[in-house]
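Quick one: this structure, given as structure tokens, is what I'll be asking you about.
Apart from one protein chain that is not included, each protein chain of the complex appears where it belongs.
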Amino acid sequence: MKILVINPNISESVSTLIEAEARRSASPGTEIEVATAPFGVAYIETRFEALVGAYATASVAAERHGSYDGVVVAAFGDPGLQGIKELIDVPAVGLTESSLMTAATLGQRFSIIAISPRIKAWYRETVERSHLASRLASIRALEEPLLDIGSVQQDYAGRLKALCNQVVDDDGADVIIIAGAPLAGLAREIRNELPVPVVDGVSSAIAQLEGLLRLSPKKRRAAVSHGRQSS
Amino acid sequence: MKILVINPNISESVSTLIEAEARRSASPGTEIEVATAPFGVAYIETRFEALVGAYATASVAAERHGSYDGVVVAAFGDPGLQGIKELIDVPAVGLTESSLMTAATLGQRFSIIAISPRIKAWYRETVERSHLASRLASIRALEEPLLDIGSVQQDYAGRLKALCNQVVDDDGADVIIIAGAPLAGLAREIRNELPVPVVDGVSSAIAQLEGLLRLSPKKRRAAVSHGRQSS
Amino acid sequence: MKILVINPNISESVSTLIEAEARRSASPGTEIEVATAPFGVAYIETRFEALVGAYATASVAAERHGSYDGVVVAAFGDPGLQGIKELIDVPAVGLTESSLMTAATLGQRFSIIAISPRIKAWYRETVERSHLASRLASIRALEEPLLDIGSVQQDYAGRLKALCNQVVDDDGADVIIIAGAPLAGLAREIRNELPVPVVDGVSSAIAQLEGLLRLSPKKRRAAVSHGRQSS
Amino acid sequence: MKILVINPNISESVSTLIEAEARRSASPGTEIEVATAPFGVAYIETRFEALVGAYATASVAAERHGSYDGVVVAAFGDPGLQGIKELIDVPAVGLTESSLMTAATLGQRFSIIAISPRIKAWYRETVERSHLASRLASIRALEEPLLDIGSVQQDYAGRLKALCNQVVDDDGADVIIIAGAPLAGLAREIRNELPVPVVDGVSSAIAQLEGLLRLSPKKRRAAVSHGRQSS
Amino acid sequence: MKILVINPNISESVSTLIEAEARRSASPGTEIEVATAPFGVAYIETRFEALVGAYATASVAAERHGSYDGVVVAAFGDPGLQGIKELIDVPAVGLTESSLMTAATLGQRFSIIAISPRIKAWYRETVERSHLASRLASIRALEEPLLDIGSVQQDYAGRLKALCNQVVDDDGADVIIIAGAPLAGLAREIRNELPVPVVDGVSSAIAQLEGLLRLSPKKRRAAVSHGRQSS
Partner (left out) sequence: MKILVINPNISESVSTLIEAEARRSASPGTEIEVATAPFGVAYIETRFEALVGAYATASVAAERHGSYDGVVVAAFGDPGLQGIKELIDVPAVGLTESSLMTAATLGQRFSIIAISPRIKAWYRETVERSHLASRLASIRALEEPLLDIGSVQQDYAGRLKALCNQVVDDDGADVIIIAGAPLAGLAREIRNELPVPVVDGVSSAIAQLEGLLRLSPKKRRAAVSHGRQSS
């Protein structure tokens, strides 16, 4: 099966991180193709940036339609995911939705670790959209301005682990979601040093999409709607 | 003051309905300018169509930035509204948000009258986004395929009024929201024949935007974010 | 149009503050008349005091019935508002309801700044009544016993501004509601020094009532009920 | 111990029904005194009527203060209960609160049987105030205009029992609350003919108040507030 | 009337505390019999331990069926309560359910004082099951490892009282629930030193069960189901 992973951000360095984790997570025989948004921002942090990323991501999904068996929207916040599910006739998943579902299976209350305070509002609303906000213990983020979006994991390794311990000890989380494509793969690195399960968005999305493709449930009805799409 | 009313749909006939009701509702001295989305669908009914409309609407708001004192997103579901609020440094309102706030002031439980069953899911989620879903008595819609989006009010006048009475008698609504730009102005026509207040999106949006402009609260912080917008 | 603004508290000094802000906020041609509750407490802080204020306010609204086009219940917590809406056949708004609706249009999560800790429970329940509690970031209040209910703004200017910054930085509010008639007008003073929009109850109520009167939706059904009122 | 049962309605015939059921429910040694509101309506059905009843009930509780060990607010909807709890330094309970707590102990989802459709909104809001709305299966009411508030039980016995069966079979209720003082005692009559537990407001209130008096927990803090009550 | 109080834990020392408080709370003429779980853990703190306690408790209730008029499940978290209600044809109550209902009658927001941090998740879920989580101000617990489950009250008296004051001052609780059988009776000791009502699980359960037995509502329908129980 072939999975198209779309990075709604324009940063190639983040696409590289996403691709690495996606390949590490994929089952043998799963082909991974990564695409980067042709326009938008380096890293989506606000509702407006998500609006732009949604359109860019849907455009990529539409252009390559027919060339893949499933799509991963590879930015936390899942820009455009709900619309893309209607647009295409194969399964689509997002980093947030997959992380939440995985976390909800591993524990009862989860916290989200993010890389910037500005992003918290947008993340909270994404959780609310899934109706799981009452299981959200907290969202904690790096306070520092980032040096380089491509090397966040290296630059703030200690601080990120400290935040993980904080959400368990102070906020009562029994699962941790490491949010955002720039942190793709970090969960794999640090999970053995943490007292509760740690969820990574990219690997959760790949695992769930593979599961959906194996279950191959019927396409959702609303999909027909984009037939009325004009220009 | 000058208000830019953006129709996220590409249908000029609907823009005409919107403009007429906007002018009827505006205070003396308020200038109304109506713009129609340059691309998208004739009438947004799904999440994907809303995603496209959101981008089209934000584009218009960005292009004309500086030429208006406030913006109305003139489609029920408010495509792009949250992002546009961050994008521009003047107030922006939407038909749904304004209708809900007006309804919430007039009563405790409201119902929404829509023109198509396909649109219900998208409307429900818009109400959930405002956290007022627990005050939503029901959403009822015309079942018939529409003859002409520009003449829905004339074509289905009787059926629409019947739906209004149904939500009061069967669903316990104490306020009715007539949803969707194609029905702009209908509330004005039928409100004296109905037992509870009837809310119109366009006139609510104009009234609330004028109110906000008079109060002129400070711009919201997140606005600075679009400064990081790239291409 | 003529608006009757009723202060559910017996403090004339607060009525003066309310009247000043109401006049500043009213459109040209809007006549403002302010009435003070004939009995009750100096400043409502508890459910029992609100019960008394509700009856006093409804009495004033009933006695002057016919002499106004709309009513503002001018105490945070809106004592008696829901009942008064049924009692009279013209629109009625309250400081809390109007503040919440304005805040909900300006942002996603709001905090309330109050003048006394004792009042927090009553304020929280008022927000719950509107079903918007899940958008309430926090309620913060002055801890000090007040010197004079009529000069709170002057006496605690610095502390109040500090609380405003706290709810933004610590609680994640993207809108601030300055609560309580004794603070009427303060938002106007300090909004340019704060990073997010600041909402004032009195001016929000005037703006929304003027909007409702322009929209003139039909009276709500339940109003007929007070016909069965006996003595 | 002496319990003051206050009927917030002015109808003596209903006070008689309340008194009979209160005496049937009281433990040996419990003295029951029933007072009727000095002003208000024959039967509270709206928010405005509840506002008047709240003030009348609180007045009675205040006037007789010192002469009782506990108070029952004997109308469904509990007009004034929250305020009265602050006003007096002994326990106060209401028909709705007591019915809901009893029902919540007997089952998971309850329905309310009421005597008039007009009353539904006010009842729903009372349930919301207790935060138990998500356990409310339905509210069903007699549709017929009442012949005599004092003889509703006799006049509509069959119809009321039919409603009880409907909420079990159609709405999934596993407990039934017979609401409103005019139906006091009916549960006792029909419970053996119904498949699930049936809760009566008056007897629940008496039982819970006796329990509270035996537990004699400390008075709630807010009570001190009415000390600031002026005239 | 005879009440069977079942301690779902295997600790006899806790059964002794439970029995003492149950006898102090019971009305004259009420016979109290206490049974200790034949297997399980010394003190239930997790979902798995609750699962075992639920089965052990239900077994005791089944074995002694016919010998009692009502059952109290005497561990906070009410292990097995919902199932036991279906199993037996007389009323059953639990410490948590009774505490919550009593607290909900005494105030609007309650906090829970627990004896171990590990127990918090299980307690929170028990509150969620009752749908009253939105009235939960906080859960605070002793941090120290316990010296002896039978002497927690003596060993940590000061710390427990400090926690009680904290939930009032910092968390806004207007009622305190002292949770867990090992603290049975503590409320009685300290309530006069605290500013808000303090609720004890055992005494609340006895009072409510006596009330239910006096009201004797009909058995709940689902009870018949255990007839299909096999081995």
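List of remarks:
Here the chain labels run A, B, C, D and E in written order, and each chain numbers its own residues starting at 1.
Simple rule for what comes next: a contact is a pair of C-beta atoms (placed from the backbone, for glycine too) under 8 Å apart; a residue touches a chain by one contact, two chains touch by 3 or more.
These numbers come from a predicted model, not from an experiment.
Within the whole complex, touches from the chain that is not shown fall on A, B, D, E. In the complete assembly, the contact with the undisplayed chain comes from A:V93, out of A:I10, A:I32, A:A74 or A:V93.
Only one of the listed residues, E:L4, E:I18, E:V34 or E:A50, touches the absent chain: E:A50.
Where chain D meets the omitted chain, the residues involved are 108-109, 134, 172, 174. Considering the complete assembly, chain B touches the hidden chain via residues 120-121, 125, 133. If you put the missing chain back, the residues of chain E touching it would be 10, 39-42, 45-52, 54-55, 58, 80, 82-87, 118, 121, 125, 128-129, 222, 225-226, 228-231.
The rule is simple: only the chains that are shown with their structure count from here on.
When the C-beta contacts at A-E and at C-D are tallied, the pair with the greater total is C-D.
Over half of the residue numbers at the chain B-chain C interface are used by both copies of the sequence. Nearest to the global CA centroid, when each chain is reduced to the mean of its CA atoms, is chain C. Per-chain Cα centroids separate chain C from chain E by 42 Å.
Looking at chain C, one finds that residues 82, 108, 121, 125, 134, 174, 222 touch two or more other chains.
An unclassified topology is adopted by the chain contact network, corresponding to no line, ring, star or complete arrangement.
If you check each pair of chains against the touch rule, the ones that pass are A-B, A-C, A-E, B-C, B-D, C-D, C-E, D-E.
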